[in-house]
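Complex shown without one protein chain; remaining protein chains in place.
Read from first to last, the chains carry the letters A and B; within each, the first residue is number 1.
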Amino acid sequence: MPITVESLAHIYMPDSPFKSVALNDVSFNIDDGEYIGLIGHTGSGKSTLIQHLNGLLKPSSGRVVIDGIDLANTKGQALKDVRRNVGLVFQYPEHQLFEETVYRDISFGPKNYGLSQSEIDERVAKAMALVGLDFDKYKDRSPFEISGGQRRRVAIAGVLAINPKVLILDEPTAGLDPKGKNEILTQISELHKNSNITIILVSHNMDEIARLADRIIVMDKGTIALIGTPAQIYAEADKLEHMGLGIPQITKVVNLLRQKGLKLPQDVYTIQSARDLIFELLGGRGNA
Amino acid sequence: MESLIEFQNVFFEYVNHAAERIIALDGISFNISQGEFVAVIGHNGSGKSTLAKLINALLKPSEGVVRVKGIDTQDSSRLWDIRRTAGMVFQNPDNQMVSTMVEEDVAFGPENLGVEPKVIRLRVNQALETVGMRDYARHAPHFLSGGQKQRVAIAGILAMKPEIIVLDEPTAMLDPIGRQEVLSTIKRLNKEEKITVVYITHFMEEAVEADRVLVMENGKIVIEGTPRQVFSKVDELKNMSLDVPQATELAHELRIAGLNIPQGILTAEELAGVLCP
Partner (left out) sequence: MLKDITLGQYFPGESQIHKLDPRYKIIITFLFVAAVFSVRNYAGYVFAFVYIAIASVLSGVSVKYLAGNLKPLYFIIVLTFIINSFFTRGETVIFTLWGLVFTREGLDQGIFMILRIVFLVLGTSLLTLTTSPISLTDGMEHLLRPLKRLGFPAHEISMMTTIALRFIPTLIEETDKIMKAQMARGADFESGNIFVRAKALVPLLVPLFISAFRRADELAMAMESRCYRGGDQRTRMNSLKAHKRDVIAILITILMMVLVFAVGRYF
């Protein structure tokens, strides 16, 4: 289900004194099964962009084409079908929970798409397993009596239950503590590995994206500033710092060492690889 | 130095909606002196938020004593003195603002204290100046960024002339720029205005800026010390599912691999300096 975006522009409130250009001439492609990191500050346009990918917003100009269908003219049932294939998890998704039990909330999506009761059962069970929630333990609990982290997982399961081919997550780790962040990111990684689903992870945290993404899109003031593999992106450390995005701390360490003359490669962003490379260079001497 | 905040063997228990008794604080004791910048870290459920709310008497201890500037927080006749002395900034930037205009919101605190209108005006101007939001005085809060809203919240506390500011995860809902704004504002207030700061966070790169760090787990303080002392205990912290600054972890890994690297590395610059003097 390839995604193609061509010269996409979006202007909020075009005829009023509050007009603002959120997106300007944005173009990119996403292939099946990719893990894309979308990074940028508040106001860079990333939240607006993802709402175009499932038709919640229509372009002011330009095109969004999903699996060959131009979204600009899609309405009604056709639009609903697009949303079945492109799942969107908003920020703080636990704020959208409303049902009496976890089971019923997760089944909201499948029910809207007219699935049979047995299909719904299956979907809910599968979705809960994917987010690491024990089916029997949680299915009858009220979503309002479980912890914040668990509520978030219920919300994500609610989107997974519609079986999307593309999963977009807007800052899924926002507001979580380090343990919670790690758990969610690990689960998303597993999901990507096991079901070949296309993932678009929106974040403003370089460290999160560095470890996991195949490709990174960097947005700045409504346009794409950089696009490429993590290695390519982190090579542009100056540009990133200038945009206030920074680079992973590990990469910073390695860059500083490189400045001092150590021959280290540019694309280091995990602690393990940094350790191995540095030790190789300095270990023989026993001390720096 | 006399202690500004004292916790003596404090316990806090409550009953949750499933009718279970939860022990949020399990006998903690510590002191904070005037002018200190203390960071409290721990994962969700460790008791750090409860600790914050006990300082300004939003919560009262089930057992033990909490004293602010010598006043027992259970003394209901001195409640407003305590809250004037220890101001609090919360996590959600939106849910702290009461007014449709920034300067009116900052005036809310002093108005509650019955301060004279002319003096309120002076305090509001000064507070907004201190946090760098003077130009936004007549703006509506709705259009501000998260970082700006939190700075207005801090101004609102400053206008009450507190001696202590307690911040309960003030940057959890902000982007990196907002986090920077808030942290640098707080650091400045601590260094220049000598305001005592109690800063609850789970961002380790913020905790390294403090004078002292308290690590909480299961309602107890398990590690205490300067940032260098605390963060060198990499394995202990990792076992509690807490993070350490990446440079610290890398230093730790290199040390294990055999390189001779001193304890207490906190930043990329320090590590680079040690590896390549």
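By definition in this document, a residue touches a chain if its C-beta (ideal position, glycine included) is under 8 Å from a C-beta of that chain, and two chains touch if they have at least 3 such contacts.
Quick caveat, the model's predicted, so the values are computed rather than measured.
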{"item": "Displayed chains contacting the withheld chain", "value": "A, B"}
{"item": "Contacting the left-out chain in the complete assembly, out of B:54, B:68, B:88 or B:183", "value": "B:88"}
{"item": "Contact with the hidden chain (one of A:93, A:149, A:175 or A:248)", "value": "A:93"}
{"item": "Option touching the unshown chain, where A:7, A:112 or A:259 are the choices", "value": "A:112"}
{"item": "Selected from B:13, B:26 or B:111 as touching the chain missing from the view", "value": "B:111"}
{"item": "Touching residues (missing chain, whole complex) on chain A", "value": "13, 51, 54, 56, 76, 80, 83-84, 87-90, 93, 95-98, 108-109, 112-113, 144, 158-159, 162"}
{"item": "Touch residues of chain B, complete complex, unshown partner", "value": "56, 58, 80, 83-84, 87-88, 90, 92, 94-101, 103-104, 107-117, 120-121, 124, 140-142, 153, 156-157, 160"}
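Quick note on the criterion: only the chains that are shown with their structure count from here on.
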{"item": "Residues on chain A engaged by chain B in the complex (per definition of touch)", "value": "41-43, 145, 147-149, 174-180, 182, 204-205, 207, 244-246, 248-250, 252-253, 256-257, 260-262, 271-272, 274-275, 278-279, 282-283, 286-288"}
{"item": "Complex contact set, residues of chain B against chain A", "value": "17-18, 43-45, 145-146, 172-173, 175-178, 202, 204, 241-243, 245-247, 249-250, 253-254, 257-261, 268-269, 271-272, 274-277"}
